[in-house]
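Every protein chain but one is kept in place in this view of the complex.
Lettered A and B in written order, each chain numbered from 1.
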Amino acid sequence: MTGQATHSTLSRTVLLSVRGLAKSFGGVQAVRGVDFEVGAGELLALIGPNGAGKSTCFNMINGQIRPDQGSIRLGNPDHSKELVGLTPRKVWRLGVGRTFQIAAVFGSMSVIENVQMALLSHARELHEFWRPARAQHRAQALELLDAVGLADQATLPVATLAYGQVKAVELAVALANQPRLLLMDEPTAGMAPAERVALMALTRRLVTERGTSVLFTEHSMDVVFAFADRVVVLARGEVIAQGSVTAVRQDPRVREAYFGSGRLT
Amino acid sequence: MTLASLLVQLLGGLAGASTLFLTSAGLSLIFGVTRVVNFAHGSLFMVGVYTAWTAGQWLRPILPGSAGGFWLAVLLSTVVVAALGALLEVLILRRIYRAPELFQLLATFAVALVLRDGCLWLWGPEDLLGPRVPGLTGAIPVLGMPFPRYDAALIAIGPLVLGLLHLVLTRTRFGILVRAATQDREMVSALGVAESRLFTSVFAIGAGLAGLAGALQLPREPANLGLDLPAISDAFVVVVVGGLGSLPGAFLAALLISLVKAACIALGTVELGGFSFAFPRLTLVAEFLVMAIVLVMRPYGLMGRAAAAPRSLATTLPAENAAGAPGRWPWGLLVVGLILLPWLAAGSPYTTVVLVDVFCFSLFAMSLFFIMGPGGMHSFGHAAYFGLGAYGAAIVLKASGWPMLWALLLGPLGGFAGALIFGWFSVRLSGVYLAMLTLAFSQIVWSIIYQWDDLTGGSNGLTGLWPAPWLSAQVPGATANAAYYLLTLICVAIAVLVLRRVLDAPFGLALRAGRDSPQRAESIGINVHAVQWAAFCVAGTAAGLAGVLYAFSKGSISPDLVHVGRSIDGLVMVLLGGVEALAGPLIGAAAFTLLQDTAGRSFDYWRAATGVVMLLIVLVFPQGLAGLFRMRRRPSTT
Partner (left out) sequence: MSTASLPAAASPILAVSRLCAWYGRAQILFDIDLTLARGEVVALMGRNGAGKSTTLKAIMGLLDRVQGSIRLEGADIRGKPAWHIARAGLGYVPEDRRIFTELTVMENLAVGRQARRSDAPLWTVDKVFELFPNLGRMRNRRGGEMSGGEQQMLTVARTLMGNPRVILLDEPSEGVAPLIVEQMAAMILDLKHEGLSVLLSEQNPAFAGAVSDRACILEKGQVQFDGSMRSLIDSPEIGRAFLGL
């Protein structure tokens, strides 16, 4: 079983390669020597107890935090780009999108303006001072909203939407620049079980269509088990296990450090 | 300059650092727990100076010639000011803890206005000379130079109070509660701590420290009505440099700033390569330079930590309001009406004179709104750009002798240049820090203008700035200033339209994006700082144009144009009109200018009157004017 999983990962092209990543905050080692890879088109779950270093890893890949050591390379090994040292903006321009644990959208704007904003930025048209923004990239924005099922809500203020819909808006925004890799920080936090499944099913459909890889953190094990191609488990800043869902699920160290009996989640 | 004189200067600096620290520690404590930046803190300091004087007068016949009388007076004024602080907390601040940050600042600024006129009423306009302190008169020799005995005593008081405060904060339950409330006051309350009592006592202690500082300052400086603003701006700088809420930080910052100032005086005028530089002139701006440098290197001050997400006044702009152009018709009609006005109002020539003021301040308020509403950056020094525009035009006219039209075109570049420099620093900060940095920059501009006699005319300002002859000519059948009135109207109308248009363009959308969620904006490739910086420049240019138009309408300018009071006027205008509607700043500016013009001129206590009106506005609408300033809430509330 594990052999099969290894085989399937090796056969994929590597999209993101994280090597020897380390970071400490004021003497506390939050992440120590983390290695993992995300394959092209893969949905990889990064799980572990609170404070295990998941968010720190995310923020280092995203460019928000600069690692003390290690490398993060994007693209297949022949011509990959080093992400360490780049700002979040540059990382985004290289094709790494992101969603946040608490959906981050532009609260004063309409749904479609949120998406138009991302499209304007992608087209490098932010410093246009004259032509009204509302007419620009409208068709493309509507297409994206249609894909996440929000075409009918396009002109509503985003502040009036239900939380599940806000999450979908964020997804549309994150997909606007056709990213190669999407980082999702606890995508289903604060959602009801059915909403979780719907959001992840939608995510999977969209990324498969677009050939986008996903790296996500998650505490809800039903989501991880149902949607992850592979799992990386962090504890105390180190990778303690990685592999297929089944393999990780049965790993005794993971049970002890993270799952417990698994009865309640 | 000898080593001894340098040492004596530096020791004098240390003495000054003590009172500066006491004032700042009070401000810092109050801010930490109540999250209110108390603009009236300088006024409490001033009240401390005055009450110490009065207490001294009372006690002198009872305890003649004894040091005890002085220290008793110090103690008394500390207690009186603490009680005043408690009273202010119960009557006013308690009602606005949940209001937006900017409202709180306005309320405490209003209190400062009332307290200032209160002092005027109680103690009169004359300076009151403080006593010499029995037992601490005379000087002690330091390397042969005299150093005042009293200053030596002051040097010891600062560290003493710091140590005492530290003990209280770490060793007592009250101190633990204060530290807990500094982080999360709602949670403290939910754990059963009576927050109202905690807040009142913290406010009283903070006010008491200001009163103590004031009383201790009396032997060094006479009581006068000009003490409040310098005291508050010094304390702000110290607290911001030290890091909001950090007492050791405030102590360090007070030392640093006082020593830098003392060093500037000690250095005197230095000749370097044929160029002479007067360091003492730097004292007026030294603290602001220190602050600018510290904040750029450590955005949260020497010992500060990133504050919890600052509550922003930048509320949701209704989407349709920003996108569409509602009510184009009424505005068009209004402009046509205003164009015809010089002929319609030929009988009352003053009308068009006041309206020129209204137009200038409308543009000023609109430019402030531009960075404050959609940009979410609360500038407390917007008058700097107004003043730089006015002075820019005046200098072009006076120094180069170019025609007035060139001055009109080039003047706004003064505002642009200021915004280009100050904006670069300011956008790196947010919330209170940004507000204070902008305030500091406007103070720097003020002191440069005040001191650079050759170029700016110093405190006298510049006169003889009249519009070109064709703009001063009498238009048949219209009011006297009709031509200039029309020029102003057209310039302002065009500038306001341009600002609106920019807000609807991708740039305006990006500006709002950076305000709504900097995190999201950065993660879709928006360079938030660059966008905000550009917005500063646009706003600075517009404010500069307003300043130019204002200067030519008055014929003369003075450093008052850049005074912090004018920046506050701008904020009041924007808040009065409402930050949610684009028309708000225009309406607010008109209302405020007309009000000040009619009521403000003939009344001695007009400051207090303005203050009371501001307080009424804030207290009657604690959540903002008629819900115009709805607090931003996250879309999800379970």
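Annotations
Everything below uses one rule, namely that contacts are C-beta pairs under 8 Å (C-beta built on N, C-alpha and C of every residue); 3 or more make two chains touch, one makes a residue touch a chain.
Because the structure is a prediction, the values reported are computed rather than measured.
Shown chains touched by the hidden one, complex as a whole: A, B.
Considering the full assembly, B:M187 is the residue among B:L122, B:M187, B:L405 or B:L595 that touches the omitted chain.
Of the residues in subunit A, those that touch the hidden partner chain are 28, 48-51, 101, 162-164, 186, 189-195, 219, 221, 257-265. Seen across the whole complex, the unshown chain contacts subunit B at 98, 173, 176-177, 179-180, 182-184, 186-196, 623, 627, 630-631, 633, 636-638.
What we mean here is this: only the chains that are shown with their structure count from here on.
Centre-to-centre spacing of subunit A and subunit B amounts to 43 Å, using the average Cα coordinate of each chain.
Only residues 62, 87-89, 92-93, 97-98, 100, 102-110, 113, 116-118, 120-122, 125-134, 136, 155, 157-161, 163, 166, 170, 173-174, 176-177, 190 of subunit A touch subunit B when the two sit together in their complex. Those residues of subunit B that touch subunit A in the shared complex are 315-319, 322-323, 501-502, 504-510, 512-513, 515-517, 519-527, 531, 534, 632, 634-636, 638.
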